[in-house]
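Notes to accompany the following structure.
A single protein chain has been omitted from the complex, and every remaining protein chain is retained in its original position.
A and B are the chain letters, set down in written order, and residue numbers restart from 1 in every chain.
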Amino acid sequence: MNFLSSHLLTLILFFPVLAALVILFLPKDEVKAIRWTALVASLVPFGLSVLLWMRFDSSASGFQFVEQYPWYEAIHSTLHVGVDGLSLTMVLLTTLLTPLAILASFSIKERVKAYMILFLLLETGMLGVFLALDLLIFFVFWEIGLVPMYFLINQWGSEKGERVLWGKVKMQARNYASLKFMIYTMAGSLGLLLAIQMLGVLFQTYDLPSLYLKWNALEGTVMGLPVATVKAIAFWAFVVAFAVKVPVWPFHTWLPDAHTEAPTAGSMILAGVLLKLGAYGFLRLVLPLYPAEAQRFAGALAFLAVMAIVFGAFASYGQTDFKRLVAYSSVNHMGIVLLGIAAAAKVGLNNPDVALNLSKNIALNGAVLQMFNHGLSAAGMFFLVGVIYERTHTRNLNDFGGLFPLVPIYGGILLFTSMASLGLPGLNGFVSEFLVVRGAWPILTVYTAIAMLGLLFTGAYILKSIKQVLHGPLNEHWAHGEHRLTEINVREIVVMAPLMVLMLMIGIWPAWILDVINKAVMMLF
Amino acid sequence: MQFPILSVIVFTPMAAAMLILLIKSERKNEIRVTALAAAFLALLLSLWVYFSYDKAAAGYQFVEKYNWMPMLGISLHLGVDGMSAPLVLLTGVVMFTGVLISWGLDDRPREFFAFLFILASGVFGVFASLDLFMLFFFYEIAVFPMYLLIAIWGWIKTREYAAMKLTLYLFIGSVVSLIGALVMYWQSGLHTFDMLALEQAAFSPGFQKLWFPFVFFGFAVLGGIFPFHNWSPDGHVAAPTAVSMFHAGVLMKLGAFAALRVGIMLLPEGAKSWSWLIMGLALVNIVYGAFIAMVQTDFKYVIGFSSVSHMGLVMMGFSTLTRVGLTGAGVQMFSHGVMTALFFAAVGMVYDRAHTRDIPRLGGMVKPMPLVAVAFIIGGLVSMGMPGFSGFVAEFPIFMGIWQVRPLVAIIAAISIIVTAAYIMLVIRRVFFGSMPAEFEGHIGPVAVQDKVALVFLCVIMIGLGLFPSLMVPWVQTGVQHLLSLLGGA
Partner (left out) sequence: MTAFVPSNILAILPEILLLSLGVLVLVLDPFWKEENRRLNLGWLTAGGLFAILALSLAVARPGAEPALVFGGMLRYDLLGFAFKMLFIFGAAITALFMMDVEQVGRRAEAYLLLLVAALGMSLMASAADLVMLYLAIETTSIPLYILAGFLTGDERSTESGFKYLLFGALTSAVMLYGFSLLYGFSGETSLYALAASFPTFSLLALGTIFLVLVGLSFKVSLFPFHFWAPDVYEGAPTPVAGFLSTASKAAGFAVILRLFTVVFPSLSANWSLILAVLATLTMTVGNLIALAQKNIKRLLAYSSIAHAGYAMIGVVAFSQLGAASTVFYLIAYILTNLAAFGIVTAFGHVAGSDDVKAYYGLSRRAPTLALMMMVAFLSLAGMPPFGGFVAKVFVFAAAIEQGWVWLAVVGVLNSIIGLYYYMTVLKYVYLYRMEGEEEEKHPIPLSRPYAIALTVLTIGIIAVGVIFAPWFGIATGAAMNLF
């Protein structure tokens, strides 16, 4: 038992890899065995993170369950992991969504073994980012997460669709999407890589806690340039890398393609967790390491956030592809996260104004909660799109219509999840959006005001999509014969159920999660 | 008297070659088995040497010294330190997997394995040699079998041209270094070719500055440094699979290592004066190599130019003359060696079945050979410097080293990472995924078990080193420590 608690984080982190190894040795034709092994194996980290949540002391500050092992001593990097409220929330989200996504993947029929292995490796990659307290380890897991996702999109993504590139070269849509995803993210992280190298060279360590102190204490000149300039450049290097991931307008163009072409479970994880990696990067690295620069450029960040909110909403509204609509909605929702972060950045560290500080905290709380909430709702929405796609083999909203009487349960669940996404009071979306707006208003009034316009349009596109799918005249095509639409089945309900429960719970009684987040946020910045 | 393990390692392949030549040509299986046994023995011994190296004691270990010609101070002086032990291991690994991959060779396997093993002996000899004369002796032994191996068993379209070009280039490089080495011999006044003594010879800075380019660049030709890299892509492509594995995997490291051992370690002041040039040329290697690889339509040429690019990283690491940079270079020599051996093995397997290396004509190879596809993907990830694999463990410190010296170069060099990722991903997609052209349907035979063993072995090494850098980095560090002391504690 002692082993368990002293190695809890590394267990959570590496258990999926172990599971992947086990699956490697299963015969590839035993599809059922593979699926269930993967599912059960993914429930273990979830169980462990629930345990972690319960054991987490939300009144204490700083990182808990810290473990540190030597790794690459030659360059002073160690496997240093730990959680605080922020990362704990994200870990819980990840370990929750993964089993659900695996359950959702039960409908995958081809090369199930490879699929499951990649999925589990992906989970480790994401967890590693959230748990890392060593900058190099952070980067390692950041990059590791790219490869499984690339192959998931590439190999199991939607088969239809073609893109014509320059030079009239035709490429399958999923190939295009996966390559764009990978190259975009890698290019974005190039700056991050260089900045990390520079930090390592300067301080001969990659340990985050000590870097926080040393970096902020740095004065004078670095490599011939004044510290301020170097910090500004490094700030933007970090920001670009994370901005690609979040994604922040205008670095978001990879997202619609990737989300749309990915298989259902892939989109769930992509939207549910991967985007949060970027936001997490902002919170864990950008704000604490560059408080001054963040403050200076907070206006720019806020501008970008608002653009994301507004344009994301407009773009969603204009979509006819259901999945693409949900994809743009992610841009929209993540914009809110960034708005909260920008607001907090604007206030800055050690601001004497108490009221502003309160707003800052509220905004940050809202941002983190929005991360969690969007994870739930986006995963849910993508899954529901997948449910209907599997039955109808189309995602075009115009092909649907009036399906509510045919599939009432599905309709109900879709309504529920859409409302959560929309921000209906009583459900989780409202709480986080409200906190962000409340927090950002005193700090970035104009931006917040514009953002609220965007929120208005959020409602618009959500309602539009529901109307087109569920309401209106029934599309006879789906009513009879071989195309008759079947109801959502038990497995699919089981996937959605935990998400819906959480959405409701957070909507009604958010304290259980907000307490944890709050403590962390207060210490963070 | 301790067991002369290094001599055994160095001469086993040669002895095996002689033995193989005595077997009748028709008894092909006996030939193969003998070759495999010898390769396996060499591998085991090199593993033993590697893991019994005492890192705490550092310095040269397993030293053997036999006076060969005292009159001129030539001795058969063997020993390994932290830098050469991984390379000895690399040679053992590549030799073993090379024999496995060549199992199916049917045209005069006797001569093939005999020449391959003579080459292997030469390579082992250079890595283990602590005597300058013997270093050249073994170095030349490693050069000429390449000619025959490529000219006879290579790709029929370009093999003669490529073999001649390769041999002449390498020979030119080595004789230029030879002149430099002889000059060093006389200038030191020590009348010995013993490199340990020459390390302490304290040549004048002017002398070092003049002669360093000869010695360094002479050997660096074999390391593929721009603009003397031209032999490499053609040589890679024309060579038969196992020879390409050896060529890119080990031989190019031979050049880099000799450049380090004879150039940097014996003429440190010269190294410091000329590091800017090495850095510049290495940068060209890295970036130019990556871009050229991208536009190739022949699968093997992509890998060939990728080798040029990655060897540039090794040279770059050397040029930084910093602890981290040199450490990274040392690891990169091993990591790239394993990776490129894997690449060429995979390419060979595709070519043997599809009989074309033209990328536009290939596709869908993942179905008939899934293991090869996965192995190639792993190799590709190493090539990109993806964390979790040995490539990252090697490339990251190199970049840190560049940062310490010239940050702008680091930024430019980093471009190559993206380009590498792009062409690797594209090649993987086009060759292994997508749809298989109709002409290949049903004609792609399965991959033999020995090929699978070789590929898995190489993948395990790359992943193992990537997850546990401590499996190699501490060794390299001890070697680097010694290097730094020669450089004056830079």
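In this text, a residue touches a chain if its C-beta (ideal position, glycine included) is under 8 Å from a C-beta of that chain, and two chains touch if they have at least 3 such contacts.
Since the structure is predicted, the reported quantities are computational estimates derived from the model, not experimental observations.
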item: Visible chains in contact with the missing one; value: B
item: Touch criterion as defined above, residue of B:E64, B:D81, B:E111 or B:D451 at the omitted chain; value: B:E111
item: Sole residue of B:L148, B:V308 or B:V324 that reaches the chain not shown, by the stated touch rule; value: B:L148
item: Given B:A15, B:V175 or B:V295, the one touching the chain that is not displayed; value: B:V175
item: Chain not shown, touching residues in chain B; value: 21, 25, 68-72, 74, 111, 133, 136-138, 140-141, 143-144, 147-148, 151-152, 159-160, 163-164, 167-168, 171-172, 175-176, 178-179, 182-183, 185-186
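By definition in this document, only the chains that are shown with their structure count from here on.
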item: Touching residues on chain B, where the partner in the complex is chain A; value: 324, 327, 381, 386-388, 392-393, 396-397, 399-400, 403-404, 407, 410-411, 414-415, 417-418, 421-422, 425-426, 429, 433, 469-470, 473-474, 476-477
item: Complex contacts: residues of chain A adjacent to chain B; value: 70-75, 136, 139-141, 143-144, 146-147, 150, 154-155, 175, 179, 182-183, 186-187, 190, 193-194, 197-198, 200-201, 223
